[in-house]
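There's a structure below that I have some questions on.
Selected chains only, in their assembly positions.
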Amino acid sequence: MTINPQVSIVMGSDSDLPVMEDAAKTLKEFGVAYEMIITSAHRAPEMTTDFAKKAAPRGIKVVIAGAGYSAHLAGVIAAQTVIPVIGVPLAVSPLQGVDALLAMGQMPSGIPVATVTIGKAGAKNAALLAVEILALSDGSLQKKLVEYRRKLAAEVKGKNRKLK
Amino acid sequence: MTINPQVSIVMGSDSDLPVMEDAAKTLKEFGVAYEMIITSAHRAPEMTTDFAKKAAPRGIKVVIAGAGYSAHLAGVIAAQTVIPVIGVPLAVSPLQGVDALLAMGQMPSGIPVATVTIGKAGAKNAALLAVEILALSDGSLQKKLVEYRRKLAAEVKGKNRKLK
C-alpha cells in the first residue's frame, strides 16, 4: 500500500485476497503505487459507486477488479468511471469461474471491461496489463516491461537448459 | 401501463421489448397493474440506482428485470432494494443466453435474484412468479392462479383429445 496509488485493486471479499495479492506483488515489482480495496457491488453498492466516482479524481489511472459468481464488480465500476477497468474472474463457485468469466467478459456494448484469465494467472496478468497501460506515458515503466519480458524468456531458456 | 403499478418490468434496451412484452401480457391477464421501464445498469447507472431506491417507496412490490450478455440489471437493482427481484436472462448474444443466465443466476451470497428461464418462456414465468408473490396477500389473485392452472391443464387435455 503506498501514497498516491495509480492502480486500485478492488475485490468483493477478503477471501479473494490470496488470489488478488498476485496482482499487488506484480505491481510492487514494477514499482507502481497501488491500493487494495474491499468493496462489493452487491453488498455495498453505495461504497462501490462512491469508489468508482472518486477513483479518477483521486488520481487512480487503472482499476483491477476481482470477483466470483455473477461477478458484477468490474462492470458496475466500469459503468461509473471512464478510466480502464480490468476484470479478474475468480474460480470461487462450483462452476470454477465460468460464471465469473461470462458475467465479466460479455459486457454489453457501451461499457468495456478488459477481462483477463480466471484466477491467479489472471490476477498477475491484470497487473501486467495495468503496467502496460501506465507505461504508455512512462518511459521507465516501458523499459521495465521490456526487461521483464527479457527475463521471462531467459527463465524459459534456463528451464530448458536444466531439463537437458 | 396503469396507475399505481405493483410490478415493474425493467429492461436494458428497447430491443428487449418483444420478449419482455410477454411478461406484460401475462400480468394484464391477471389484472395486475404494472409499468414498463427501460434502464441500463451499465449505460444509465444513476437512473438504475434511482429506480431501485424509489421502487419500494413508490409502491412497487416486485421487479422483473430482463437483460442479456453480462446481465447485471437484476443484480444491481436487487442490491439496492429489499423487494423481490426476478431476473429474465435474454438470449441476445452469440452465446444464446448462457452468459446472461450465469451473470444473473449465480448471485453471490447476500443479495438474491429469482432467476427464471432464458427468453420468452422466462418473461412469462417471471410474470407468473410475480403474481404468485402478490397472491400471498390477495385472495382474488390466488383464485385466478388456481383458475389459470386449471386452464393450463384443460388446454393440455384439449390438445391431447385433438391429437386422438
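Per-chain numbering from 1; labels A and B assigned in written order.
The rule is simple: a contact is a pair of C-beta atoms (placed from the backbone, for glycine too) under 8 Å apart; a residue touches a chain by one contact, two chains touch by 3 or more.
These numbers come from a predicted model, not from an experiment.
Counting every copy of the one repeated chain, the full complex in this structure comes to 8, with 2 of them shown.
Just so we're on the same page, only the chains that are shown with their structure count from here on.
Every residue of chain B that touches chain A in the complex is listed here, in rising order: 12, 40-43, 45, 49, 67-70, 72, 75-76, 78-80, 93, 95, 98-99, 102-108, 110-111, 113.
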